[in-house]
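Here's the structure we're looking at; comments come further down.
Note that one protein chain is taken out, while the other chains of the complex remain in position.
Right after this comes chain A.
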Amino acid sequence: MMMSSSGKQSESEAASKAGAASIEDGVGGVQVTTFSELVDDVTLHFQIIRLPKQIFAWIGCNSAKFGDLYAAAPTRPSNSVSVASILGGASDNTGSGIARRLVIKTGLNVIVACNMPKNSPMLEANAEKKLVEKLIALGFSRPKSPGPGLSS
């Protein structure tokens, strides 16, 4: 069995950086970005795992619980988006709306894990805004023509 480990261990630490410190770590085709924001007395943690053809995003609200898991993707031939709840949750929970709108904005397959409470539209909107800002900063945007959605 051929196995060689060429990666490095990394633990994200924002302790020594001021401001909205964002930790990015890329090995091979997978890049992990983590950051935290304080929004209206709520601490939101974001973890974005970027794969060549997919995005995984975890949003933690005041805790590091995994939360509910959703999968969303563009659905051909129409321009619609389909969302499935795959662990916990339901179609009206916070994560499913975020997953859907992430696909609309990036055109990629997304997997979203989110432990935010239901019925908190302001919190959901803030979290989504921060997440999309970061995705745009990392180079994701909706493609103008059909094809892979990655523009970076």
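Here, contacts are C-beta pairs under 8 Å (C-beta built on N, C-alpha and C of every residue); 3 or more make two chains touch, one makes a residue touch a chain; residues count from 1.
Simple rule for what comes next: contacts and distances are computed from a predicted model.
Engineer: Determine which name in "Proteasome assembly chaperone 3 isoform X1", "Protein SIEL", "Large ribosomal subunit protein uL24m" or "Elongator complex protein 4" the UniProt entry assigns to the undisplayed chain of the complex.
Structural biologist: "Proteasome assembly chaperone 3 isoform X1"
Engineer: Determine which one of A:P52, A:P121 or A:G139 touches the chain that has been left out.
Structural biologist: A:P52
Engineer: Which chain A residues would touch the chain omitted from the figure, given the whole complex?
Structural biologist: Contacting residues on chain A, toward the hidden partner: 1-21, 23, 25-30, 32, 34-40, 43, 45, 47, 49, 51-54, 56, 58, 60, 63-66, 69, 71, 84, 86-87, 109, 111, 113.
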